[in-house]
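Have a look at this one before I ask anything.
Shown here: the complex without one of its protein chains, the others still in place.
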Amino acid sequence: MFLHYLDLSWRSFKRTPVVSVLMVFAVAVGIGITMTSLSVYHMMSMDPIPEKSDKLFHLQLQTMEGEQTRRGSPDGLPYQMTYQDAVALSNAPIPARKVPSMKAGFSVHMNTPEVKPFIETARMTNRDFFDMFNLSFVHGGPWTLEQQDNATPVVVINEEINNRLFGGANSVGNMIYLDNRSYLVVGVMKQWKLNIKFYDVNNGAFHDAEQLFLPFSLIAPFEIDTWGNTNGWKSEETNTFQQKMRSEDLWIQFWAELNNEQEEREYGEFLMSYMQEQQKSGRFDRDQLEYALRDVLETMDYRGVVSEDNRILVGLSFMFLAVCLANILGLLLAKFLRRAPEVGVRRALGASKTQVFYQHLVEVSLLGLMGGIVGIGISQLGLWGVRLTQDYYTELATMDITMLIAAPAIAITSCVIAGLYPAWLVCGTTPATYLKTQ
Amino acid sequence: MLSMQNISKMYQTEMVQTHALKDFNLEVDEGEFIAVTGPSGSGKTTFLNIAGMLEPFTGGTYSLDGVDVGSLSDNARADLRNQKIGFIFQGFNLIPDLNLYENVEVPLRYRGIKSAERKRRIESCLEQVGLASRAKHLPQQLSGGQQQRVAIARALAGEPRFLLADEPTGNLDSLMARQVMELLEQINRDGATIIMVTHDPELARRAPRNVQIVDGQMADITLYQRNGVEPMQKIAGA
Partner (left out) sequence: MSELKPIFNALLRSKAGALMLLFQIAITTAIVSNAAFIIYDRMTYLNKETGYPEEELFYFRVTSFEENADYNQQIELDEALLRNIPGVINAANFTAVPLTGSGSSSSFSVVPEPEEGRSANAAYSMSDHNAIETLGVKLIAGRDFTEEDVVFAQNYDKLPTVAIVSKAWAEELFPDEDALGKVFYVRNAPAKIIGIVEQMTAPWPSSNVAEKVVIFPLINGTARQKFIVRAHAGERAAIMRQIEDLMLQENNQRVITSLQGLDEAKAEYNASDTLMLRMLVVLIVVLVSVTALGIFGLTLFNISKRTKQIGTRRAIGARKSDIIRYFLLENTMVCLAGLVLGCIGAILVAHQLMAHYSLPALDYAYVVGTALFVLLISLLAVIVPARRAANISPSIATRSI
């Protein structure tokens, strides 16, 4: 029966080709525009680490004194942390895994004329970073605790750098030069592909991950300054790097892995006691001690990773889809009602109301399917246009499988919704009315 | 008042030319009631369309009330239709979205008649066809006979001198057909010239003058005498 209805639908499509094409076009354009903005939205808001996004927490401490709050921050808390707090908290007994980290950058070279030096960004962090963020290795592994504690110049490079410097061979044990120092390669990391640089959105949420990873403990001896943001609020001398490390300047990110609510609670209590302890030495000079622990998705929301513009566009796109549906509804109404005499004959020949209704729903579903498929094409065109606008949209302006399935699904669903009333109207006609008069 | 000389109408398709009317001649005087008969496909409807200026003709001359129709613009033909001709269709052709009052009003609006005058005429016409009490009804709420009576009221509202009826009883049962026929006869007695196309010989016989069309040409004219009244006398009296 379904095939028969499909056949009838196709005939009906061909009988009024202009209007049918118009309807498919309306669905396709509606879906195309909606899916374009929805795809970007989807990629921007997608959980970047679904396995443990609810276990990784970004920590913020309110270090600003008195009544001061960070301008632009939704809750007034600074986005980053001081160096001294980051070091103290990473040496704390709980939780089991927590890492300070900071974006840096180096001139990478081999100290030979063959390789032209190039600039790469690096992340200064602790060895737990790799486990916490589920990173895997092609060769070697993270540096040892001992290397970390002794501030040994070691580096983990990713595949891309390994290909560039070592032609893809196992480079563990080799030396590379970062600025004017040599570092021992201890691990080659599998390329970290991520759409959202969720662990540090301070310089843009859609940048690539860093290519080099080095022990956080190297910051102090080598005076490695941040390539990210430094925010100061306190009037103090920070002209030398040693002064900066001791200052209230905010330039470090801090992540903790908390596996359950109990750990969250315990860590919260610990943080309060840490701040109270610090108050004794004159820091955290404020009435209300504050900290914030946000998991990955909360952090993304808090930092407004999905741009305002994108939200507006998604909203407008759905309104646009509604217009297309109203359009189709109007046309379907006209098309179906015009067919009422034919339906009258069918009904007289014994078709039940349900059958007539079902037949028309199959017809609108077919429209939806065609519109959805053409719509995917239109949204690919739209996404291509988006990618042309800016480099960093290259990864974001794509349709993943979810979106590819969603497109026809949304198209069919919306067409069926638009078709319900016309179908109901046409199957509600009494056969007699149309058989008697013209 | 209506004069057709050597009227012909040719339909051209890719392959063949068809003559729907060929050298058709007809003179109709004021106040006549003519029944046009003929077999299916003989050109009855084409004749009616040309008489009502619904369709252009391909040859000959046609003048209505002394006006040469062939030379008129589309707008002038529309105005002439509006002022002089009333139509009654087999399928009634009432506008389903409009109620009876509004349906009868349509030709009057096109003529630009003032609202008060329109109201007077519509009410009187609906009165005449016996449907004044149903003015607010929609066509589909009426029976076929009633609908045709509304259509007649619409045709009469413009006070046309000339009524063209296309199988006016074709979709009606015999009782209703008789009622409609009596209404037409009454209208004719009141002074309007009527041309009625019909395939029903019974109905045709009631008309004083019959015109038969066969293969696009006038085949035969029979003058019937009805109720002792000579058609010619009727004209003289008008």
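Each chain carries a letter (A and B) given by its place in the written order, and its residues are counted from 1.
As a convention for this text, a residue touches a chain if its C-beta (ideal position, glycine included) is under 8 Å from a C-beta of that chain, and two chains touch if they have at least 3 such contacts.
Values in this document were obtained by computation on a predicted structure and should not be read as measured data.
Visitor: With the full complex in mind, choose from A:Met272, A:Val323, A:Val345 or A:Ile405 the residue touching the hidden chain.
Guide: A:Val323
Visitor: Of A:Asp7, A:Asp131, A:Glu277 or A:Asp309, which one is in contact with the hidden chain?
Guide: Here the residue in touch with the unshown chain is A:Asp309.
Visitor: So one chain is hidden, and I want to know which residue out of A:Ser107, A:Asn150 or A:Asn259 touches that hidden chain in the complete assembly.
Guide: A:Ser107
Visitor: Among the options B:Met10, B:Leu72 or B:Val106, which residue touches the chain absent from this view?
Guide: B:Val106
Visitor: Touching the missing chain, which residues of subunit B?
Guide: 45, 48-49, 52-55, 74-75, 78-79, 81-83, 86-87, 89-91, 93, 95-99, 102, 105-107, 109-111, 115, 138, 154-155, 158, 166-167, 170
Visitor: Tell me which stretches of subunit A touch the chain missing from the display.
Guide: Counting over the whole complex, subunit A touches the hidden chain at residues 18-19, 22-23, 25-26, 29-30, 33, 36-37, 105-107, 109, 117-119, 177, 179-180, 235, 239-240, 307-309, 311-313, 316-317, 319-320, 322-324, 326-327, 329-331, 333-335, 337-338, 382, 385-386, 389-390, 393, 421-422, 425, 438.
What we mean here is this: only the chains that are shown with their structure count from here on.
Visitor: With centres defined as the mean C-alpha position, give me the subunit A-subunit B separation in Å.
Guide: Centre separation, subunit A to subunit B: 75 Å.
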